[in-house]
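All protein chains of the complex are present and in place, except for one that has been dropped.
Let's look at chain A:
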Amino acid sequence: MKPPPFRYADPGSVDEALDVLAAEGDGAKVLAGGQSLLPLLAMRLAAPTTLVDVNRVPGLDGVATAPAGVRVGALVRHAALLRDGAAAGVQPLLARATASVAHPAIRNRGTTVGSIAHADPSGEMTAVLALTGGSVTVARPSGRAEVGWQDLFVGPLETSLSGPAVVVDAFFPALPDRSGTAFAEIARRKGDYAVCGAAVVVSLDEDRRVAAVRASYLSVGLVPEVHDLSEAVAGKPVDSADWAAAGALARTLVDPDTDLHATADYRRLLVGVLTERTLAEAAAEAAAKVTGE
């Protein structure tokens, strides 16, 4: 379990990183927190020719919170985002979901952007990016561009990024008005990748009726998906909405796989249960806001 030989670059700017990536070609990989990449190297499942370590690039470690949403720099560690109260105020899912990412030691190194670039459909933050309708800023030699989550995730551990590219930040839009969110997951051990997880957002109208319900799941598909569950409960007063019906609908929309830890059927069961539970919680949060208006 020792990595094969690789070259190592330690650029001081994004442009310099892009230069190295361009010069080294396909074999080069960006190294952020290393919590996913280094185990792959140690097990010789990946053999990059060059690691382009962006940890010393200045300016990538900020969280910028604005009314429209939260922009998370490429070097922001999970632990920092977890503790960022301002960010949680604008988009509560950030802290709620990050709390379930791995263990404290890994959260101290691993980056939120890295986990998105890693595109693991079992990751918390990929699901949150999808559910919130987020995007990433990609720096390429040709310039910077915003890439929406739908265009980013193409398969398990696979993004649409090719050629020299550095993700410089991820943008999570703010929680809409009269809305609440919730996050829950079930893992075999605390801190493990989830057997199944759900991130949801419930939006109400002025009359405390359910306006929209959306959910995104962990570990149930090849790429993060967002499911619109509104039809099961839309128009219902929030206090009498049948969240179980939304859960039942969700079960018909997902297509999970079987692995060592759970059957597809069990995951489907959890999709239903977690949907029902998180929606009730998110709805209560939304209702409290509407009442408070």
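As a convention for this text, a residue touches a chain if its C-beta (ideal position, glycine included) is under 8 Å from a C-beta of that chain, and two chains touch if they have at least 3 such contacts; residues count from 1.
Assume contacts and distances are computed from a predicted model.
Trainee: Which listed name, "Xanthine dehydrogenase, molybdenum binding subunit apoprotein", "Spore coat protein JC", "Glutamate synthase" or "ABC transporter permease", is the one UniProt assigns to the chain that has been left out?
Mentor: Matching "Xanthine dehydrogenase, molybdenum binding subunit apoprotein", "Spore coat protein JC", "Glutamate synthase" or "ABC transporter permease" to the record, the invisible chain is "Xanthine dehydrogenase, molybdenum binding subunit apoprotein".
Trainee: Identify the residue among A:V101, A:V233, A:A262 or A:V290 that touches the chain left out of the display.
Mentor: A:A262
Trainee: With the full complex in mind, choose from A:G27, A:G59, A:P176 or A:G191 the residue touching the hidden chain.
Mentor: Once the missing chain is taken into account, the touching residue is A:G191.
Trainee: Would you write out the residues of chain A that touch the absent chain, in ascending order?
Mentor: 1-5, 43-44, 186, 188-192, 195, 260-263, 265-266, 269-270, 273
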